[in-house]
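Shown here: the complex without one of its protein chains, the others still in place.
Our next item is subunit A:
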Amino acid sequence: MAFITANWNPLGEAFYRKVELYDMSWVLRDGLRDSLVAAAPYGGPIAVMKESRCLSPSVRPQLEIYTASGVIMATFPWKSGPVVLLGWSVSDELLCVQQDGTVLVYDLTGAFQRHFSMGQEVVQSHVMEAKVFHSPYGTGIAIVTGSSHFTLATNIDELKLRRLPEVPGLQGSPSCWAVLNQDRQTKVLLANGPDLYLLDNTSCTAVVPPGVSPQGSVFVHMAVSFSYKYLALFTDTGHLWTGHAHLQDKLSEVDTKIRSPPKQMVWCRRPKSQQPSVVVMWDRLLLVAGVCNDTIQYPLEEQCVCVGELDGVRLVSPSRHELLQEVPLVCEEIFKIASMSPGALLLEAHKEYQKSSQKADEYLREIKEQGMLGEAVRQCVEAAGHEHDTHTQKALLRAASFGKCFLTNLSPEAFVGVCRDLRVLNAVRDPSIGIPLTHTQYKQMTVQVLIDRLVYRRLHPLAIEVCRYLKTPEYQGVSRILRHWACTKVQQKGDSDDVIVRCISSRLAEAPGISYSHIASKAYDSGRTELAIKLLDYEARSGEQVPLLLKMKRSQLALSKAIESGDTDLVYTVVSYVKNEMNRGDFFMTLRNQPVALSLYRQVAFITTIIIIIIIITTSSSPPPVALICFCKLQEQETLKDLYNQDDDHQELANYYVSASYREKRLESRLSVLQSAVDEYNKAKNEFSAKATEEEMRLLRFQRKLDDEKGAGLLGLSLQATMEALLASGLQKQADHLYRDFRVSDKRYWWLKLRSLAEKEEWEELEKFSKGKKSPVGYLPFVEVCMKRSNKYEAKKYVTKVTPEQRVRAHLAVGDVEGAAEAAIERRSEAEIGAVISRCSSSSQRLLLDKLQRALATANRK
């Protein structure tokens, strides 16, 4: 493996290497010459299109999209206007910036997605140059127009155009410019000859980078590093100035001795490295210039394109795809010639071990003596991650695994992690997939994004494999992929709805948390409403189903789904929505100019809506109109009435009238509402209620009459209260009339009379009353009403009339314990004797108590 260092080139203290990624499988007729080429970072796709100015106007250029390994993904003739720039968004969309400022967006399959404009004025002045840039806010576009104006959009998904201030003295396009991202702001740095300007939202500031020599030279090219941290400026004198992007520190200055402006200039640095370098490309030469003033030169045989990455630069040429990067430190330590680092020794030890040589032991001993075995394993594991060649990866991992055997407490996490990562990386690096990610990039962009990328390329099976292999939770992994798959599936023309639904439901059945509504809405967007409805049937969340159904104008279905969910609020949503829908329409328009008709309509409209909904409901299978009734109860009482009316629900309608009658102030109207109630009760065959209502009406009329005659203030009282009031004011005759007329039960009337007489202390009347007809309530109540007014004398008169069963109680009520005792003993009732005992005071009624105790004993014995 000595040849590993063969392609290493020293630059200062570091080494640079070119790793061959792919032999390109594309066939480009004229190479990359005169073409617009856009290659997305993180091993993304490559778009190629002939520049229109190099073609005769009648020829339509072909837009081609390739993977990083040169496998074609899409190709189509460009039918739109001249394109200034191709670029890729973070979500793998191709952005084509046209001369007139229109940006057309395509997906990876070449399907047109959408378009937007970079401003109206651009149509006239034309886009001279454009740049696509990436920031934490997403993908942005910056343009400079023919009238030297800069406009930028920081995030194309939430398009907000910002026109930057004018640059003094700038004519036409600047000599070079770049987009910077500083202090959470997007700025433009531009050079107009020897002058540099920094443009932000509000101001244009002239800036001078420290230590540019020779003074006054013109800047012809500039480049910003991947992280926006460093800036490189190339002058017409062939000097390359590098420094921090905030233009306060200079890193170095290299005289390249080449005065022609470079074709491309890209930063090449690995994270954490202190030695950034710049790759400068001319037609036939590639130059790596480090801050150490050292350079490496690579001759170029073909037209190339440089793609800046997080940890290096990819070089795409018509035949090859290479990665130029600073050799990672661990790799350097292991593979450097004559390296004695623990990792190098471990690798060597393992090699000897495989040869069954005892030298293995010697090497191991050496590492162990330094106590560096853990470090050695770590180095091998890490280095394996950085290597692209699978043989080297294996050798390093085997060595690490070998070393691990001699360690007791090494956490296997790093080892397992790298093994897993490499498995995934090797899979996506495969030429048929063509995503040449490095380990560093992979860690930076995360698995989630990688999965997205695979999904954008419709590599669903691979994506699912990756998720299963990494044990990604289904919800974030497999389910998400299947959802995307289903979304692409529904957009496929040709297959019938049923075929698609069957296909999707069978594949998605097992996957948890699939949002069918999302898929359905995609189907709806592509004009397949029927398919969308069928798909929605599988959606478990009604909250998602209903709004989409409403959007598709399936109110009936939406309503039944809402009712099914039990979520009343959802039902209200549908009902109000339908109500609003009905308000619109032509009918409304015709009424608009007639205010009276309009206001009438407004009142009626809602009811009409309800009726329509009822029709909807009754014609559909039969979900209960329950929800509606709730809605109406909240909204409007009147509507409720109409609803019952519509339903022929006489019982409820009658109840409604009863309730409504209390809202009427005037007796006449109250009576007429009650009459309606009677009619409805009759229709409902509720005889009792009808009769009770009629009685109430009769009572009301009676009360009114007496109120008018005597000012008795009876209206609204219950029958009982009315009689009470009548008796209290001595209107005996009228009370008796009511008693007979309303067939009041005897018991109740007797009670009433008793109480009334006692209340008025008309004891003689009471006695007379007791001697009249036999009391239906017995005579205990007589005792009780008297005692209520504390009239023991009167009460005692009735004790003897009380039936034997109640006599004990009567005696006790008047406080005659002895009488009670006698009665109780006579009746030999255990409970009653007990009751009397509890009323005896133990001191004064000793004798009585004894007597009772004895009686109790006898009663018990029996």
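We adopt the following convention: contacts are C-beta pairs under 8 Å (C-beta built on N, C-alpha and C of every residue); 3 or more make two chains touch, one makes a residue touch a chain; residues count from 1.
Here is the rule we use: contacts and distances are computed from a predicted model.
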Absent chain [UniProt protein name; select from "Vacuolar protein sorting-associated protein 33A", "2-methoxy-6-polyprenyl-1,4-benzoquinol methylase, mitochondrial", "Tetraspanin" or "Sodium/hydrogen exchanger"]: "Vacuolar protein sorting-associated protein 33A"
Options A:Leu152, A:Val466, A:Leu719 or A:Ala758, residue touching the unrepresented chain: A:Leu719
Residue in contact with the excluded chain [from A:Asp183, A:Asp569 or A:Glu668]: A:Asp569
Touching residue (missing chain; options A:Ser52, A:Ser689 or A:Gln734): A:Ser689
For subunit A, the residues touching the chain missing from this view: 474-475, 479, 512-513, 540-541, 565-570, 572-573, 576, 624, 626, 629-631, 633-634, 651, 655, 658-659, 661-665, 688-689, 692-693, 695-696, 699, 716-721, 742, 744-745, 747-748, 750-752, 777
